[in-house]
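This is the structure I have questions about; it appears just below.
Heads up, one of the protein chains got dropped from this complex, but the rest are sitting where they should.
Going in written order, the chains are labelled A, B and C, and every chain counts its residues from 1.
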Amino acid sequence: MVNQYNQILEKAINYRRDFHMYPETGWLEFRTTSIIAKILSQLGYEILLGKEIINENYIMGKPNEIVIKENIIRAINEGADEEILKKMDNLTGVVGILDTKKEGPTVAFRFDIDALELEEPEDPNHKPYKYGYFSRHKGVMHACGHDAHAAIGLVFAEYLAKLKDELKGKVILIFQPAEEGVRGAKAMVEKGIVDDADYFFTIHIGFGSTNNIGLVAKSKGFFATTKLDVTFKGKSSHAAAYPHLGKNALLAASNALINLYAIPPNSEGQTRINVGVLHAGNSRNIIPDKAFMQMEIRGETDNLVAYMKNCTERIIDGSSRMYDVKYEIIEVGSAISAEGSEELVPLLLEAGKELDIPDIFIEYNFNGSDDATYFIKRVQEKGGKAIYSQILCPIAAPHHNNYFDFDEKALLYGVLINLYIVKKLLTK
Amino acid sequence: MVNQYNQILEKAINYRRDFHMYPETGWLEFRTTSIIAKILSQLGYEILLGKEIINENYIMGKPNEIVIKENIIRAINEGADEEILKKMDNLTGVVGILDTKKEGPTVAFRFDIDALELEEPEDPNHKPYKYGYFSRHKGVMHACGHDAHAAIGLVFAEYLAKLKDELKGKVILIFQPAEEGVRGAKAMVEKGIVDDADYFFTIHIGFGSTNNIGLVAKSKGFFATTKLDVTFKGKSSHAAAYPHLGKNALLAASNALINLYAIPPNSEGQTRINVGVLHAGNSRNIIPDKAFMQMEIRGETDNLVAYMKNCTERIIDGSSRMYDVKYEIIEVGSAISAEGSEELVPLLLEAGKELDIPDIFIEYNFNGSDDATYFIKRVQEKGGKAIYSQILCPIAAPHHNNYFDFDEKALLYGVLINLYIVKKLLTK
Amino acid sequence: MVNQYNQILEKAINYRRDFHMYPETGWLEFRTTSIIAKILSQLGYEILLGKEIINENYIMGKPNEIVIKENIIRAINEGADEEILKKMDNLTGVVGILDTKKEGPTVAFRFDIDALELEEPEDPNHKPYKYGYFSRHKGVMHACGHDAHAAIGLVFAEYLAKLKDELKGKVILIFQPAEEGVRGAKAMVEKGIVDDADYFFTIHIGFGSTNNIGLVAKSKGFFATTKLDVTFKGKSSHAAAYPHLGKNALLAASNALINLYAIPPNSEGQTRINVGVLHAGNSRNIIPDKAFMQMEIRGETDNLVAYMKNCTERIIDGSSRMYDVKYEIIEVGSAISAEGSEELVPLLLEAGKELDIPDIFIEYNFNGSDDATYFIKRVQEKGGKAIYSQILCPIAAPHHNNYFDFDEKALLYGVLINLYIVKKLLTK
Partner (left out) sequence: MVNQYNQILEKAINYRRDFHMYPETGWLEFRTTSIIAKILSQLGYEILLGKEIINENYIMGKPNEIVIKENIIRAINEGADEEILKKMDNLTGVVGILDTKKEGPTVAFRFDIDALELEEPEDPNHKPYKYGYFSRHKGVMHACGHDAHAAIGLVFAEYLAKLKDELKGKVILIFQPAEEGVRGAKAMVEKGIVDDADYFFTIHIGFGSTNNIGLVAKSKGFFATTKLDVTFKGKSSHAAAYPHLGKNALLAASNALINLYAIPPNSEGQTRINVGVLHAGNSRNIIPDKAFMQMEIRGETDNLVAYMKNCTERIIDGSSRMYDVKYEIIEVGSAISAEGSEELVPLLLEAGKELDIPDIFIEYNFNGSDDATYFIKRVQEKGGKAIYSQILCPIAAPHHNNYFDFDEKALLYGVLINLYIVKKLLTK
């Protein structure tokens, strides 16, 4: 047993560090996807790619074609499988299916695989740098543990494949692109890939809430969210010679921005709003004809997000009228609020006990957003059960901080919990 | 001559101090009007009142009926002539006509008669208080010299009447209500009372630009202006319990206000904007459902006022949309830009020299607004000539300051200049 | 029993309607106080007034001397007892003490007695108007039920006095002024009037949460709050002639106001802010030299109020610097957060059951502020137990709405619950 644990951990660490060295942001996970797909294929899984798993109408926040081309080339240079790339329709993410052909439930597991736009510190105090597996993609970094998720998925797939003959039913392994910015899940859900799932599981590692490894059976408190890109378009004019002939896009944006923060709180629950980025103007003495802002809204419920979005649109519209400028609002990401199925809590708690996980929590407030909620809601709507769990482990810095790193033991438990679930639900 | 001058000055001072003690603001000059009308009538002038001289469609900023009633009662208590009041249709202002019945030009003189909402200081350093002729109407005060204008008009009328036999043509004496807030002239002009005038004169006293008495032949640089009352109407709500159910009229107003000051300057000329008054809300813990603001716009030209007004309306509209509130904009005063007739300058300069006025200026920037511009423009449009002049004299404090007072010698020169003009233009 | 109940109700209704007809706002309850004091005195209670019960250093939001004088005169005209008024030191509120002289606990009951600045509708659909007991003080109205509280206190005092011989210990009846705006409790607490209390009770009627009479044993969720009056002082200037010489107090206030609403939410709990009133400027064409605003802050905890207050002060300071104006912030009211003593819940529930109150709730979120929290915290700090309860009853409109009215049956239960408590705690 200990031997097998060591094996599992070693394999997972290898995968994880490889993904960590070649991080790819959302909708650009070409190398990551091709590697996962190739391994799954070698393990005997049926592979679905590209338009087979993505409904293009629901893609959010996709980079432009030039960027995609550049990233595909880089992926090839860094060992991506060209045959697989050809089948991907320039879309990332992969689904692997293990069908026992014996009657039984369908169980889906989801792993997100994308990285963040952060510059990894080349600092000996930062473990990935000290041990040489730091990011080779300057300005891109796995700082949320999705490298762990991908690695867990692959090792789980390997051990699961070995169990095939003992099992009934069907397992669906979903490697989801573009969770950061909550851009990817919806397009997969809308393709119907979990419509037949009786069970859905997904686990996030990290959080550092305890000094041990911990297990949260059911995460709750997922904030619904929407991510908006707003462009204000005015008219430039020489600011000294013809100030009255300009239409000042930056004034419209600034005025909207302040008033967005002043949207009244809603007594039905917590809300959040932030304009994280604003870029406007080109020249000191020209009235800015363009202002671009990236913002996000969060709320405890979908209704609260709708309330905030409605106010936001009104404020942007009104401020644009004040300055006689035009505007465009594009939704580039969204997650809904959802809550895991209570019925699956005992299964997770049992797994925790069985595996001697030191700290076990029935439930825990996630206080963030994750587009896994689209999967959860869809499975529940179709009559299945779905749950979001967490493996707590010590971390070096908060998630999304460029010093983020986690205790790799979490990888082991990620694989083991998933294996436990499969055995419980699908053993003949 | 000296004797006559002393007489004129004494009479003018008496009238002026009486008007100063009983100041009345725009459209409420019931006592003032009735006294002037009675004296003119006694002097043999034909008297026109109420709807004969006011086109009600063009009245701006008129107080409500209750206030009017209260002021009529007060006027009666303070000696207003009830017979005359009956003929006034609750409208103030009076026109006196001296028609020689001999062929000759028609010459109009205009005197404004209203006071300001200011509290006169009961301070021995303030001459009107020291000598006992301070305002008996608390919160109302002649602080712009219109008491002087009315007094000049009456003494001029008296001496003019004595000259009647030596004259040809016709003289129209216009005692205009509601110049403050530029609310009264337009309604008189639109009634047509200067449509037949060949000449139009009006003089403003004060300014203190020199230590002597001075004469400005032609004032120029009259700012066009519009005065707006804006009401924002939202929805109240308990600010702690239901913050999201309110529609905050005060936020809409505050946001509009700041952005009004940010309207870009116009390279075609100077503009001004001010929100002088804002009142909103009733209760500390209730979201304000109403905000009321009084504002004004000025510009070197009528076009510039139109530019500012257009921006103002857009800003108020946009800010109201931002906060989902309604609004109403009412124009309560306006003056246009106009320039006096160059041809009349020599006549004024001649008068100044003849009367030994120490400081004489050909022209002078008024840098303010006066609705006399409506008269000037109409007379010029009809082919006549019109001019606005100033009698400069030492003042105790700036116009519209509650310590305003002026050297009463200015009264004498006001009467004399007008008499000089009449003699020059209408002597047979 | 039924007869006694009818008697109690009738007496309470009479008092309540009398107080309703002569409502008095905070620190001006001269008639109300004198009537209560006189009756308590006649019932044999020891009476404490003025500086005996108020620590003047902690008074908040007290009207000026002129207003106080005017209200005393009105109170006398409307039947206030002049002897009692003399003992009041121009301060309102009264404490009545029933001391059995037998060893036993000290029990305090608190009743707030002030009204609101609201105009009561003279509308036949409004019961107080229909039945003739509407407010005789134009612009002042009991719209929160403090007339009920005062009436309950008086009838309770009467029946309590009859029980004196059966009781041990001491009862303190506190009739508190100026609860609206949370201005009065702190000054009483700081005088030490509950320092010896073993128990403290206070009940608020109304809320309309059910169609029946209901009882909430323990209200919780009291928002801490602070009420601020802010004055911005700039410099006036003619807005067209010398715009650059003014210091615009209204711009400073407007700019502060918008940014106050934009204070970020605090993840430690809910916060609220509101500027309910803004008055600025006198004249349309003058840059406003003064702006006055009334605002309030609330928070789930005292810390959250401190956070908001700190941000508020920084914003007002910064905005004043932006416009080179001065400012003054005065705290005119405050309440802290406090939670009732769990140990008293069973007593209240028992009372509810005993009295057959249809709807009984263990606890209920008050979601508002009440300065009774100062009493509660002080009693608990001194080792006593304190609780805040509610009697729910149907209401015609929300509290603080001028159509507010309540089912007078609540008066009966108010008296009975208090009597029940006394009997339980003080029966020999």
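Worth pointing out:
Keep this in mind: a residue touches a chain if its C-beta (ideal position, glycine included) is under 8 Å from a C-beta of that chain, and two chains touch if they have at least 3 such contacts.
Computed from a predicted structure; not experimentally measured.
Touching the missing chain, out of B:P128, B:P264, B:G333 or B:G414, is residue B:P264.
Listed residues C:K86, C:K102, C:R314 or C:K424: the one in touch with the omitted chain is C:R314. Touching the chain that is not shown, out of A:Q176, A:N255 or A:T312: A:N255 (per the contact rule at the top).
Within the complete assembly, A:E296 is the residue of A:D81, A:E296 or A:E339 that touches the hidden chain.
Only one of C:I47, C:I68, C:A161 or C:A241 touches the absent chain when the whole complex is considered: C:A241. Although one chain is not displayed, its contacts with chain B can still be listed: residues 258-259, 261-262, 264-265, 267, 270-272, 367.
Touch with the hidden chain on the side of chain C covers residues 241-244, 246, 248, 251, 255-256, 259, 262, 264-268, 287, 307, 314-315, 317-324. Chain A meets the missing chain through residues 117, 181, 223, 225, 227, 238-241, 243, 250-251, 253-255, 257-258, 261, 272-288, 291, 294-296, 298, 367-369, 398, 400.
The definition used in the following text is that only the chains that are shown with their structure count from here on.
Ranked by C-beta contact pairs, the top pair of chains is B-C. For this pair, chain A with chain B, the centres built from the Cα atoms lie 70 Å apart.
Work out the mean CA point of chain B and of chain C, and you get 51 Å between them. Of all residues in chain C, those that touch two or more other chains are 258, 261, 272, 367.
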